[in-house]
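This report refers to the structure that appears directly beneath it.
Missing here is one protein chain; the remaining ones are kept as they sit in the complex.
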Amino acid sequence: MKETILELRNITKVYHNGVVANRDISISFEKGEIHSIVGENGAGKSTLMKIIYGIESPSEGEIIHKGEKVKFRGSMEAIHAGIGMVHQHFMLIPTMSVVENIIVGDEPSNIRGIVDYKEAVKRTRELSEHYHLDVDVLSKIEDLSAGEKQKVEILKTLYRNAEIIILDEPTSVLTPQETETLFEELFKLKEMGHTIIFISHKLNEVKRISDRITVIRSGECKGTFENDEVDLLQLAELIVGRKLLSSYSELKKDVDDKKEILRVEKLYLSNKEKNILENISFSIRSGEILGIAGVQGNGQSELVRAIAGIGPMSSGEISLSGQRIEKLSVKKRRELGLSYIPEDRLGVGVATTAPLCDNIISSYYDRADINGHFFMDRRKISETANNLISKFTIRTNSIYTAVGDLSGGNMQKVVVARESNTDPICMLAEQPTQGIDIGSSEYIRTQLIEMRNRGAAVLLISADLEEVLSLSDRVIVMYNGMISAHLSNLDKISTNDLGLYMLGIRKQTSDELKEALYE
Amino acid sequence: MAELMSMILTEDFLATIVRVGVPLMFASMSAYVAATSGLLNIAIEGIMLMSALMAVLGSYWTQSAVLGLLIAIASGILLALLLAFMTMRLGTDPFLVGIAINTFTSTFTIFLLYLFSGNKGISASLPSKVLPTINIGWLEKIPILGAVFSGQYLLTYVCFAFIIIVPLVIQKTKYGLRLKACGLNAQAASSVGINVNKMQVSAIVISGLLAALGGAYMTMGYLSAFSRNMIAGRGWIGFAAQAMGGSSFIGLSLTTLAFSFFQAIVAVLSRSDVSSDLLTTVPYFGVLFGVIAFSVVNYFKRRKLSV
Partner (left out) sequence: MSKVKINEERMFGVIKTLVALLIALGITFVVLCLTAEDPLSSFIIMLTGPLTKLRYFSNVLETMTPLVFTALACAVLFRAGIFNLGVEGIFFICGLVTTYVATKISIDNNILHPFVAIALSGIMGGLLMLIPGWLKAKFDTNIVVSTLMLNSIYLGIGLYILKERLIASDISTTASELFMESSKLPYLFSGTRLTVGFFLALVAAVLVYIMMNKTRLGYKIRISGQNAEFAKYSGIAAFSLILLIHFISGFLAGIGSSVELLSFYDRFTWTKISTHGSTGMLIAMMGNNRVVPVMIAAFGISYLKIGAEIMSRSTVVPVEITSIVEATLVLLISSQYFLRHIREKRLLKEGIANG
């Protein structure tokens, strides 16, 4: 006998800026099931979850919880109703302990107002044992691995007696092994009668754990299915609404003149306690894409920032076409042909309040052919901007629109357009398709391959293993600030092997790693 | 120099440090509570100035020191709430609001002063009230401690009380834990159902209260009349002490103590024949070198990472 615990009826959400995030969505969730919500980035999954969790209120429609119509004004009320949420980005305070993070907002106390830390430690320990979510409750969050942080997040919801637990893209920061552990934990929770709402765009994972699957595309519900009713391909087509490019390797062309472009040798970055980057050596030739795989936070970001010249390094050599660049300014490096698509689009990649035309020339505004020597040449700039807009099909009202008003995909296209407009000989692409729609992602990936075909060296850093494996010619794996593997024969690599390198369980010998650096 | 040393090494000098340090400590704590909740209270200077005047006007109207103090506190809290409303509800840059409030109060206090006393410089013509000085008989007899802890103004003891209460509340209570959570990661706090806005408003009210006490101290203890721009950067010194002390209450207290030391030197030396104009700059030099040293140390910490 299946019992419906939560039901959404005709939910529509229109944001203040006029964006319609959800349109007439109806879904019902049963007690003790794992129910996945799938859809591409920007399809409206997160908004829907925020509505269930009381962070957003629906413009139209109603929510039925245990047979009663409810209206949550704020997450506090959702929490009281037994709904918990694990957000895509950790909602944890790094400098506080696990206990403090779990109890904050609902602290035990014996004297009014004073926190009873003894009781808090006892309760969280019991909880951790009962649900087999092992974590040292006294350690600080900043010392935990991503997998452990995920456990703390789940404990936080259980501490508040959650019956329904929403997990928003929980595996994006986990290794394959950690993901598997998480799934085991979720199965246990399900057996204990909890309802799991699992939000993801990774179809393998969804197929692996779900009882039922609901597909959302551009804010609309495309149906709920029993897991065995649909196969992967059908799901993918439902999500995208059209056929997908199956492989990028067909687009790749061989480049004749293969000379070494980027060379990084014995790069170190250390602080007082430890090496953040340790003995990093690799090189990339023209017409080659080198992928860096690894769990986020293992030094990839620091590495690419050091190469680009906006982050620090302690020692080592970086050369571009044979010229040492590690001491040069960002500007000099760019003049030598370096380009960089940064991971933090809003914080680093654009100035959101500035108009598109200002954003699209920022790294070469002083080039004679697009600007005056002292004065700004509006005519030439708008010509450049308009050319790039039509070439990259950027959807915008005008070149004067503030970049912050564009969609994520179009904003990223502005970045890619600018960074490729200098015909770079070396492109650093850091999470180039993170958080943007499939159409734009596909376009940007194609652009990277075209750049490679033109003879550029591309360094691709991505948390998306599929992306790394499908685009790269060679791959290095980073773990704990070091290179743990160099893989040149990508056809023979299984994701399981990759996972072992990513977790640091396996590491290649130094002889094997030497191959990353061309002689 | 020897003369200076002989002036400093006295019980009297310690008492002076306390006397000039109290408004600074109020300002520092005001900045600290706001910062703990994740807000910057840039308006401390203006709040102190406004409540210094309101203490005078309030006690003049009511002919009661206590009611005057309450009016001063209310005006301080109102200004703090204005700051909160502008930044949280109307989305104005906190720096901008703070600067606007500070500039506003420095002119508006003159407006009120002139309106009620007919003088744009000083409120000497208004018969206002001051709070009493408290002598603790048994303490007075102990050397050093007696000089520091007895015979001070009422608000000095209030300040001592807050120096104990504020860190206790932040470290031990539910309220403190939640406040810290708001300051360290507002999204995380809000995700567990903590009403971040409410917490921050409560913090800004406390911050306003502390600044107002510092302001009232200036006209109801330290001096007995209001003169234009009499806060003279004390609020900003508190702001600077918070920026340098960071989240550590002890660090904050020590920084404030150092700044009080400079203020006390001025108070002592002003009795000698050193140019009073140059002398007034000493505490500002002290704070200036303080923030410079602080930033230089941080700079080399960062550099060390990238040698």
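Read from first to last, the chains carry the letters A and B; within each, the first residue is number 1.
In this text, a residue touches a chain if its C-beta (ideal position, glycine included) is under 8 Å from a C-beta of that chain, and two chains touch if they have at least 3 such contacts.
This is a predicted model, so every value here is computed, not measured.
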Sole contact to the chain not displayed, among A:Ser26, A:Ser315 or A:Thr353: A:Thr353
Of B:Ala15, B:Val97 or B:Val130, the one touching the omitted chain in the full complex: B:Val97
Contact footprint on subunit A, counting only the chain that is left out: 14-20, 23, 59, 308, 310, 329-331, 333-334, 340, 342, 344, 347-354, 358, 362-363, 365-366, 371-372, 374-376, 397-398, 400-401
For subunit B, the residues touching the chain missing from this view: 42, 86, 89-93, 95-97, 99-101, 103-104, 106-108, 110-111, 114-115, 120, 229, 232-233, 236, 239-240, 243, 275, 277-281, 284-285, 287-288, 291-292, 294-296, 298-299
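Here, only the chains that are shown with their structure count from here on.
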Whole-Å separation of chain centres (CA-atom averages), subunit A against subunit B: 45
Of subunit A, residues touching subunit B in the complex: 55, 74-76, 78-79, 85, 87, 90-96, 100-101, 103-107, 109, 113-115, 156, 160, 269-272, 312-314
Residues of subunit B that touch subunit A when the two form their complex: 172-175, 177-178, 180-181, 184-185, 187-195, 302, 304-307
